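Contents: one structure, followed by commentary.
Every protein chain of the complex appears in place save one, which is left out.
Chain nomenclature is as follows: A and B, assigned in order of appearance, with residue numbering initiated at 1 for each chain independently.
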Amino acid sequence: MKFITIDKKDWAKGIEKSRKTYQLFGPVKDKNGFFIKSLGKDMLPDMDYHDSVMSVKSVLFPQTENILTTTLDEAQEDHHIMKRAVTDYSPRAVLGIRPYDAKAIELVKLNFDTDDYKDPYWCDAYEATTFVGLGLNKPGPFDFSSSTGSGPFNEEGLDVLLADLDDKYLAKVLTDKGEAFIKACGFDLIADDKESQALFDILRKEAEKNIVSKISTDKLKEKTILEIHEAPFWDDIAFSCINCGTCTFVCPTCWCFDIQDETKRKASTRIRNWDTCMSPLFTKHATGHNPRDTKTQRVRQRFMHKLKYFFDKYDQGIMCVGCGRCVKSCPVNIDIREVCNMMNSYEKQE
Amino acid sequence: MENPYMPYPVRIDNIEIATEDKSLKTFKFVILNKEDEKKFSYEAGQFAELSIPGVGEIPIGIASSPVEKGFVKFTVFKAGVVTSHLHNMKEGDIMGIRGPLGNWYPWDKLENKNIVIIGGGFAFTTLRSSIIYMLDPANRSKFKNIDVVYGARSPGMLLYREELFEWEKRDDINMHITVDSTDDPNWKYHSGFVPQIVEQQAPKADEDTYAIICGPPIMIKFTQPSLTVLGYKQHQIIMSLENRMKCGIGMCGRCNIGKELVCKDGPVFTLEELNQTPKEY
Partner (left out) sequence: MDTYINKIRELSLKLLKKKEVVKVIGFTKGTLPMATSPIAISLEQDVEKLIFNSTCGLNLANYIRNHKGKIAVIAKGCDSRNIITHIVENQIPREQLHIIGVPCKGMIDKTKVASLFDDDIIEFSEDNDTLLLKSSSKEERLNKQDYLRENCKLCMHKNPVIYDDLVGDLVDEQTLDTPYPDVEQIENMDADTKWQHFDKLTKNCIRCYACRNACPICYCPTCFVDESGPQWVGKGQDKTDVNTFHFLRAFHCAGRCTDCGACVEACPMDINVRDFTRKLNKDSFELFEWEAGLDLTKRPPLDAYSPNDPNDFIK
């Protein structure tokens, strides 16, 4: 473990320097808030942002991604034989992401990087990426990350964690990847370990005091899937839902996708797109039969997946990091905090 | 590690119309690369993604048997975009298959047991694979009695008719072929729905008897009570499910029933397992 002090006056220069090795991503202001975007030439991450509308997941898992290509031109020798689409996996660094988003990446990893199969697109992107986090000194009123196993200074999933100290950043270097990035920036002012850690601890405690929003998950595990699945509250929760995909798309942990073939002239590309369990098409069979035909079934699926199935399957807590994006973006204000607490406190009436 | 999304290139070697209404065709594929053929080593009960570049993919149970070498066979019902396209393809066309995927019937557990195979309509593909596997001279002694109840709407809708009638003649397998109804005066097998024939013909359960069911949801629903009457316990009833799938490797998220993914943790489940999951299939 190593701490580095970065004077904010040196920040831009260091970031510029790292471009020799890294493609950079970071928070950028757009018309409706901040987004984590590729930082083109002369673009710096806006480190004064509070949170981003969309999470960091698209850096590893773009909303639309080419996975395989082929030609349908039978005059070509290799027609109809698919090849992996060409993607640039040179080193990337994402700057200034919030700790809950990094935690989310670790949860998503459980899906894409398994003993049986590895998703090469996600894994290669993950391998190529260095995550430079920025501790959240003043979490917002809808941030409940400290009750999801994350928190404003959580280090999980990060290679470097920065603390904003007004005129400087204090960087906690967490991994070899982080070390390499800091080196590439030329940041080399080593800070005292003990003092720095003490400072991080103070900042974390101060930040956590700001977190007013909490959920309870302690009793989710002890109930059976069917008990919660058959609970009477799902119709009421789902009534207002319009079945759009907002909650799933803004969510840093929602990983579901669709695969589509698209052809332009004779060039065919197999593409994967984010998909959403809110859409009836997600599960509709070719025969027309749909195992999750009703809105209630689909709303229940989303919450059950995040708060129960995932919990039971991996034993790594819930599949929610408490960023509050879905709470804020839902057009009808369906609030995962309320649903989680209802599920947690539900007792089956005999 | 292999790219699990990459299909093995195959050539359509043979296409056969499988039912009288032409809604099902059996495709025989030859895997183009020898090394891919080795990788595509499967067990009876597994499925694969048939992959047509420019069109898409569709998960289909493998109808050929692990003991049949040099080709892979799938019987496909024309239903959606990919299967409709496939039905219009011709011998010699190049496409892909991806797999084998999913789990299989628990052959280890089924050794030295009596097996009752129950199938309906076009869900007989992996059951054919299983029967060929069990009847193989190298395997037959591993199993005790084999009973098969297979039903379709009419005689012309039965899959693999020639094989069925061959098996019918053998004495190491008890065939109970049935059709919902027929006006064919020469029909010498059963008439009636599968659940009813199961109740009449299938052996009563003892500890050493297992039933494997594959069929349309309605058949499965009504066959369960028949098996209960015969004394089958939940763990002795093995079923294979279908759900909409895309990736086939447990990642894309749509085929789950509770925490189980039909594509990866299934498609084969015991009734005991299914009774602990939501009925979202």
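Keep in mind that, in the parts below, a residue touches a chain if its C-beta (ideal position, glycine included) is under 8 Å from a C-beta of that chain, and two chains touch if they have at least 3 such contacts.
Just so it is clear, the model here is predicted, and its values are computed rather than measured.
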Selected from A:I6, A:L24, A:L39 or A:M54 as touching the chain missing from the view: A:M54
Residue of A:S38, A:Q76, A:T224 or A:N333 touching the missing chain in the full complex: A:N333
Absent-chain contact - pick from A:A12, A:I190, A:I242 or A:A267: A:I242
For subunit A, the residues touching the chain missing from this view: 30-32, 35, 50, 53-54, 62-64, 138, 140-142, 239-240, 242-246, 249-250, 258, 260, 262, 271, 273, 276, 279, 281, 327-329, 331-335, 337-338
Subunit B, residues in touch with the chain not shown (by the definition above): 80-81, 84
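Definition applied: only the chains that are shown with their structure count from here on.
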Subunit B residues touching subunit A - in the complex, by the definition given at the top: 1, 3-7, 9, 51-58, 79-81, 83, 93-96, 217, 242-244, 246-247, 249-259, 264, 276-281
Footprint of subunit B on subunit A - complex, ascending: 67-68, 70, 72, 79-82, 84, 111-112, 114, 116-120, 224-226, 229, 255-261, 263, 268, 270, 275, 277, 282-287, 289, 291-292, 297, 301, 304-305, 308-310, 312-313
